[in-house]
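For this view, one protein chain was removed and the others were kept in their places.
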Amino acid sequence: MKLEILLAVFFGGSLLTYLLGKISKRARDILAVLVLLFATAGITSLYGKSSTATLYTGFLDFPMVLSIHPFAWIFALTIAVVGLCAVIFSWLYIRKKGRTDFFYFMMLLVIFSMIGIVLSGDFLSFYIFWEMMSWSTFLLISYNRGKAIAAGMKYIVMSVAGSLAMLVGMISLYTQTGTLVFEGISGSLNSASSGYLQFILILFFVAFGIKNAIWPLHVWLPPAHSEAPSPFSAVLSGVLIKIGTFGFILLIYGIIQVQVFVNLGHALFNVRNLLLLLGAVTILIPTFIALFQDDAKRLLAWSTVAQAGYIILGIAYGTSESLSGGTLHFFNHALFKSLLFMVVGAVEFRTNGVRDLNSLGGLIKKMPVTFVAGLIGVCGLIGVPLTNGFVSKWLIYHTLIVNHSPFLAFVALLGTWGTILYSYKLIHHIFLGQLPRKYEKLQAAPVSMKVPMIFLSLTVFVFGVLPGLPLHVINLSELGFGMEPLAINMWGVVTGSGSIQMLNIATALILGGIVLWLFFRMGPKNTRADQMDNYAAGAPVPADRYQYSVKFYDPLTRMIAPYLKDIADNFYSALARGIRNAGNGIRRIYTGDVGNYALYIILFLAILIFIQLYWKVW
Amino acid sequence: MVLVLQILFVSILACLVGLFLIGLSRKVTARIHWRYGPPLSQPFIDIVKWFSQTAVSHGKLFDAGMIFSLTGSVVVVLFLPFGGICPLSGSGGLLVILYLMLIAPLGIALSAGESANPHASIGVSRKMQLAFGYELSLLMILLSLMTYYRTVSIVDIVETQIQAGWSLVQLPLVVSGLAYLLIMPAIMGIRPFEMIQAPQEISSGPMAEYGGKFLAFATLQHAFNIYIGLSLFVNLFMGGGSNAGYFLIKLLLAFMVFQVVHAVWPRFRIEQAVRYLWRWPALLAFIGLIIVWVTTS
Amino acid sequence: MTKKSGKMDRNNIGKWFKSPGNMGQKYSLHALYFCTGCGIIEIPPTITTRWDAERFGVIPVATPRQANLFLITGYVSVKTLRYIIRSYEQMPEPKYTVGFGSCPINGGMYWDSYNTIKHLDKYIPVDGWIAGCMPRPEAVFVAVTHLWTLIDKGMATGYLKYREHYAKYRRNQEKILGELEWPPLFSKEEENEKSREKVAG
Partner (left out) sequence: MKNPGKKLQDELRSMFESISTEGDGENRMTVKCRKEAVITMLSFLKKTGFDHLALISCVDRLNDNVLELVYILSSYGGDVAMQKLNILLKTTIPRENPQFYTATEIFGNASPYERELHELYGILFRGHPRLTPLFLEREYDIPPFRKDFDTRKYVKDVFDQIPFVDDKKGRT
């Protein structure tokens, strides 16, 4: 399967879906899914191959290169799979809302431009797909009008700033090395001075950092996530965030070889330590902020920012185990985070638009499958053993501890406990507790939403018990970067200073569970009681008011609140105000009547003459 | 085959030790209150009674959460060296133990949440906040241990201690050991950090809706919790014992220290507990980590 | 332990294997700490240092779900009866109730009051009585030992009687308290089937 045929089919298919939508809605939905199925099949067929296809375009005779290697393969497959599940999920979700053709067209455009970025072999096509992705994301974020447009505006301003920084970086790379193709650049970069390399790193760091929502550049993410329609926010936070990760890996491991990157610049103040520090801060602060959120999607958005910190830690640390940990965490996070967004989307769909955590409760009685999917997603997010989050976090912690940086490991581990608190808050407020009377007749999630959720939950479990599968592919990609791969087997990692075998953890947990379940069935059978037959000190249970969810962690959050003022957000809004005032000042100069302009010219000439008389410059 | 025997031996013995320690704690508390107190076998009698009652269940998750939490505790016990034996030492080490230790509270939290009772939800939110409080220092202590011994696996730590003596007396680790002593009652959930199951305030918190069988499981989980907290402390700081006898004696010794505190202390409020846990033990643990980091870099 | 009121056979291992259920219930009576009336002032001394009830395995617990002994202490006003019935129904079976003091027996000194329940036995089944206008802690222990012998002989079957004659109990309760806010505990057909199986078993 040639790459260019793949991309051609992608973009042709998305255009076709838009046009078909005019004729029949049913056919459009099916076509959208078919195109995505074709994409996944096409990408899986490229497993293991690493080929490049250069297409000559007329544009200033820069060659447009498409290349596939195991590293890009894993990213592309994740994007395609998450996109497929999101589109299937949005069948029913979008039907009731307006402008459905536009939504599908944009959705497919975003997914395929992301795959385009991952498959691109040179900076030109990389930049083209990058811009295409940014713009279609903007249109999708502001899909719900109203507040969503402000969120979209915030997003597009920051991503344009990022792509401009990338443009400057690309041009300086071109002037330095004379070519835009990645191999060419990496070949001729070893002669460049470390100062220049650091300059390039900073530029690309700004571009990829904004997309990857690293701490100071994360400001656009929470509003964008909570305003975007749920299927798109599943894709947005599942994979789109990680395009920045792809960029980082490409830059650090692909173009500037990792040994060069690690000992680049001053021993303490170099880009690697900056990335590590920001990664650690990105783990901690959003985790604490997520404790305060009462809107389900905003809570998940802050959790995405926090989890992105783990990936940054993994990538910036530089050893092969940390890279595999970071990439594996990207892969796992894409799976369980999109699963969680779909769960929240399904609940929002059924309770028509309720996202506020304090007014939900007890939905496990009405939506059991959604609850199970949410629980598995949350277990993956926390990193409970037997789920995939555990293995990738273990890898990251293991490298940090063994390579003698315990403080980073401490921050990462503390982030996990913060994750437990806010993810239990999510599960408790939506599914546990007392079912309000107005949701008594709530139906379960529709089948078209259940299928993607069940599929993603299964993947969370399968890759949790058999981490060898994704790790094998990551090993192939590490070979591509010229790093020695990890010693892995089907059940986990076998390194010298500490190995992890999911086999015995899984058997211990499952056998223990069965034995205790049999032990539980001893003795008389339990009688079943509904939520009204509950302990209320003898009084009858008050309906609708017997749920503890408002201010769930109040003693803790009251202690943390004074330290968590959103510095980054205040900084940006102050910046925006400053620019607007400056703009106003300049606007007053152009008053529009010609007299003033003549006056300005005379004044200017007078100043020049005065300087010449006084200092005789010329 | 030996592994299966070891697993059975360790898990059953851990359960018996845990229950015996609960009985002992009720007896010691009674003696300190200057009264006779129940026989040492009272927890076993309670469990027999609870299993003869028809409990009331609030749904499948109510049962499944309970079983999930007890499985988590049992599996953690298999990872901890018991004297010379450590059935599942092959995989992971301290990081895996840390992650397996969060299954038990998560299981109880889920099943208590399902019981649709605000007392249970308040109890669970207190449990989560308290866990977040003591994890701050526990993580720093474990990291200082791992960097000091340059290994992740707990079995190696025990071996090095058997030759080189208790890590409580190693100079760089004394501060971390002290911090661990300060957070130990919080890990085991005994007074002054018993606000999770406070019978007077929130009618025994998550256990408000637990009837016969569920109370038996909750007590077993509490027993395992005490065993895990103590054996982690003994293995990491008191040399772990070359055979089971030494290990049990050290366990009893450590238990008596915290039991006496349990008998006489009142109960903290949750904000006081978290503020305390984030101030003194965290400070000590941080200093300990810095010392270890500097000395072994 | 006075001879008459039954010996403590807790250490008799044989009986533990023969009937663990009864022995377990006997030596771990968790009393529901619910102050219904004036008698509750006698419970704190019973469970603390001087008359330690814990040596018999009797400890107060917070919620009815965890309890199997319900001590109705002191007079029962009409308003409190509603909460007593609710708590009694929430206790898991087998459960035992003990009327503490003379007021639950026959109204005691409030025999002619318009506001107190005279015969508690009409509304919930009661397994044992302690006479005395606020009996002393020793009387509570005598009651506990009596309860042991009742359990041994299988006569402490108040909860089965409640299950069998639930309709009558429910009617009496509704006659005094008017309409109750919670549905009947045992629906008609389930109750008959249970009692048939009880008789057959």
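Order as written gives the chain letters A, B and C; numbering starts at 1 within each chain.
Criterion: a contact is a pair of C-beta atoms (placed from the backbone, for glycine too) under 8 Å apart; a residue touches a chain by one contact, two chains touch by 3 or more.
Quick caveat, the model's predicted, so the values are computed rather than measured.
Engineer: List the neighbours, among the chains on screen, of the chain that has been left out.
Structural biologist: C
Engineer: Using the touch definition from the top, which of C:Gly14, C:Gly154 or C:Gly178 touches the missing chain?
Structural biologist: Selected residue, touching the omitted chain: C:Gly178.
Engineer: Taking the full complex into account, find the residue in C:Lys26, C:Arg86, C:Lys118 or C:His146 that is in contact with the omitted chain.
Structural biologist: Of these options, the touching residue for the absent chain is C:Lys118.
Engineer: Hey, which chain C residues sit against the chain that's not shown?
Structural biologist: Answer for chain C: residues 78-79, 82, 107, 111-115, 117-119, 121-122, 125, 161, 165, 168-169, 172, 175-178 touch the chain left out.
Assume only the chains that are shown with their structure count from here on.
Engineer: For chain B and chain C, let me know how many angstrom lie between their CA-based centres, rounded off.
Structural biologist: The mean C-alpha positions of chain B and chain C differ by 36 Å.
Engineer: What is the distance in Å between the mean C-alpha positions of chain A and chain C?
Structural biologist: 60
Engineer: Touching at least two other chains at once: which residues of chain B meet that condition?
Structural biologist: Those would be 51-56, 119, 203, 208-209, 211-212.
Engineer: Counting only residues that touch at least two other chains, what does the list for chain C look like?
Structural biologist: 63, 65, 90
Engineer: Along chain B, where are the residues that touch chain A in the complex?
Structural biologist: 7, 51-59, 61, 63, 66-68, 70-72, 74-75, 78, 88, 90-93, 95-96, 98-100, 102-103, 106, 109-110, 113-119, 121-122, 124-125, 128-129, 131-132, 135-136, 139-140, 143-144, 146-147, 150-153, 203, 208-209, 211-213, 217, 269-271, 274-275, 278, 289, 292-293, 296-297
Engineer: Give the list of chain A residues in touch with chain B in this complex.
Structural biologist: Residues 362, 364-365, 371, 375, 379, 382-385, 390, 393-394, 397-398, 401-402, 404, 406-407, 409-410, 413-414, 417-418, 420-421, 424, 427-428, 431-435, 492, 497-505, 508-509, 512-513, 516-517, 520, 522-531, 533-535, 537, 546-549, 552-553, 555-556, 558-559 of chain A touch chain B in their complex.
Engineer: Would you pull the chain C residues touching chain A in the complex into a rising list?
Structural biologist: Counting only chain C, the residues touching chain A are 34, 63-65, 82-84, 86-87, 90, 181-182.
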